[in-house]
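Dropping the structure in here first, questions after.
With one protein chain removed, the remaining protein chains of the complex are shown where they sit.
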Amino acid sequence: MSGLNRLGLLEARTLLRRREISAVELARACLAAMERGRALNAFITETPERALAMAEAADARLARGEGGLLEGLPIAVKDLFCTAGVRTTAASRILANFVPPYESTVTAKLWAEGAVLLGKANLDEFAMGSSNTTSAFGPVINPWTPPGTEPGLVPGGSSGGSAAAVAAFLCPAATGTDTGGSIRQPASFCGIVGIKPTYGRCSRFGIVAFASSLDQAGAFARSVADAALLLQAMAGFDPKDSTSADLPVPDWVGELAPRVRGLRIGIPEEYRVPGMPAEIETLWARGAEWLRAQGAELVSVSLPHTRFALPTYYIIAPAEASSNLARYDGMRYGLRVRGRDLVDTYKRTRGEGFGAEVRRRILIGTYVLSAGYYDAYYLKAQKVRRRIVEDFQRAFERCDALLAPTAPSAAFRIGEKSDDPVAMYLNDVFTVTVNLAGLPGISVPAGLSAEGLPLGLQVIGRPWDETTVFAVARALEEAAGFSAVPPRAVEV
Amino acid sequence: MSLDKATVARMAELARIALPEDQLEQLVGELSGILAWVEQLAEVDTEGVEPLRSVHPIRRSWRADEVTDGNCREAILANAPERENGYFVVPRVVE
Partner (left out) sequence: MAWTIRGRTGEWELVCGLEIHAQVISKAKLFSGAATSFGAEPNTQVSPIDAGMPGMLPVLNGFCVEQAVKTGLALDAEINKVSIFERKNYFYPDLPQGYQISQYQHPIVGRGRVLLDLPDGTTKAIGITRLHLEQDAGKSLHGAREGVTLVDLNRCGVALMEIVTEPDIRAPEEAVLFLKKLRSLLRYVGTCDGNMEEGSLRCDANVSVRRLGETRLGTRCEIKNVNSMRFVAKAIEYEARRQVELLENGGIVEQETRLFDAAKGETRPMRSKEEAHDYRYFPDPDLLPLELDDALVARLRAELPELPDAKKARFVREYGLSAYDAGVLVAERAAADYFEAVARGRDPKQAANWVINELFGALAKRGLDIEACPLPPEALGELLDLLAEGRISGKIAKEVFHEAFESGARPRAIVEARGLEQVTDVGAIEPIVDKLLADNPAQVANARKNPKVVGWFVGQVMKATGGRANPELVNDLLRKKLGLG
């Protein structure tokens, strides 16, 4: 059967359960698509043997009428999740040959539900970036890059490989992580759905840490329902992560419906940032109108500290990162570059092992924590962060969910903005607030730019209320009827 | 605040990152730009505001005092750049 790589998770699940297709066939189709789509550079490591072995085992379980939530469904995993026996690089030279002896909790849950690992997806080095251009394994190409365009468009970041792979039909779904927008922004750039749940919903155990108080795992898929299904398998309390919440995971897939009647949807005034492109503003207004037409009430809300979110983020995230990345020192695993002595070995290992953006952030983080500057930077940022959290608490007294653009632009070209870190950081202007407040957020493809590139709308919910987020997202999805296919989509 | 070369070099020393001279020059500009930008935070009145410590109130979960891990030397040493007789081998530490 051809075109199996284009099936979504739920479609494929139905066919698998009916035994109309096999997990092995499905995995083979995706592996073939991955091979054809290698020019996109979406994967750092492909795991065809493991995929087929897992698919065979899934077929055996399906034949016995058994199987989990994702039995036989192939997925890509961002190469930030540790996978036992499969090298995990975080797209860094310093971990280029690291093979974890343990499995992340999230991926362990996926395998327990019968999912099949296709490979480890490319990303920005240590998830630091908004364009997937900082990977030590080369940039990922956005499948929406028009033919003939060189050097190509970025897929967004940091989960660029995951987003590109799903958008180009290399796989039906993928995991990602989102620290400042790393799921939602690439989902928007690639025309797919990306959900970052509430901080604490998914375990961080076994995910290479970037900024611990902001990192959260989430899901990419081509439909809201598929994203809900994958997230459902990933989420849940984990005693191995002190910041994971001991709360039941609702049946998001079972309850999913485009239901917004009676919901109050907040439109945050401060998200109308100066210089926002008109087409983004139009898209946002159209999204609001779709929801109003389906029975939602629109309310204007204020998040007064919005403009301080990015500066707050660019203190807290580098500070945590500077400490989290101290363990990459060439002593116990990973790259070691020999120097004259111990200190020189440390410095050369880390100097050569980390790329420019990672080095930059470590230095900023080191500075804001250093003696004499801690209060002015780090402590101040944690105070402003509380203000930002309070902004959302007040807003959610007046509404049930917020609607905003996902990103201030469509995908840009590789190399653009790379010489100005601050310009690059501004990509996350609409997404970082959500991480700072630990809220669930989803990006849904809502239309195309004048240049024919996808644009996403973001729905932000109350803590632990992914259910409402999915419902609003489903309503947007239905109204948008987004069905455009990227020019570099792969057919098998 | 604008950084000088000495400060950036000191940060690189603290963070144990070797920086060639030309990179140092470039970083002084970049990092100064980032710092100038984040200093907008000074505008926010945070008088009496407690710094955020955890974003949601999460119930504590403590580990029981049981031996559930370890005894896996091979896994611990498997990725070591250099090992010997069950130890990690590292460049000599000068006291």
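General observations
Which chain is which? They are A and B, in the order written, and residues in each are numbered from 1.
In this text, a residue touches a chain if its C-beta (ideal position, glycine included) is under 8 Å from a C-beta of that chain, and two chains touch if they have at least 3 such contacts.
Here the structure is a predicted model, which is why all the values come from computation and not from measurement.
Taking every chain of the complex into account, the absent chain touches A, B. When the omitted chain is restored, the residue from B:Pro20, B:Gly48 or B:Gly70 that touches it is B:Gly70. Touch with the chain that is not drawn comes from one residue among A:Gly68, A:Pro239 or A:Gly339, which is A:Pro239.
Which of A:Ser22, A:Ser162, A:Thr312 or A:Thr366 touches the hidden chain is settled by the complete complex: it is A:Thr366. Where chain B meets the omitted chain, the residues involved are 13-14, 16, 53-54, 58, 60-73, 75-77, 82, 84-93, 95. Looking at chain A, the residues touching the absent chain are 81-82, 88, 90, 95, 98, 100-102, 104, 204-209, 211-213, 239-243, 319-320, 322-323, 325-327, 329, 331-333, 342-343, 346, 366, 369-371, 374, 378.
The working rule: only the chains that are shown with their structure count from here on.
The geometric centre of chain A is 23 Å away from that of chain B, both derived from CA atoms. Considering their complex, residues 97-99, 101-102, 198-200, 213, 239, 242-246, 305, 307-308, 311-312, 314-315, 322, 326, 329-336, 338-339, 341-348, 350-352, 354, 356, 359-360, 362-364, 366-367, 370, 377, 379-387, 389, 420-422, 436-438, 463 of chain A touch chain B.
Interface of chain B with chain A (complex): residues 3, 7-8, 11-12, 14-19, 23, 27, 30-31, 33-35, 37-44, 46, 49-56, 58-61, 63, 72, 75-76, 78-82, 88, 90-94.
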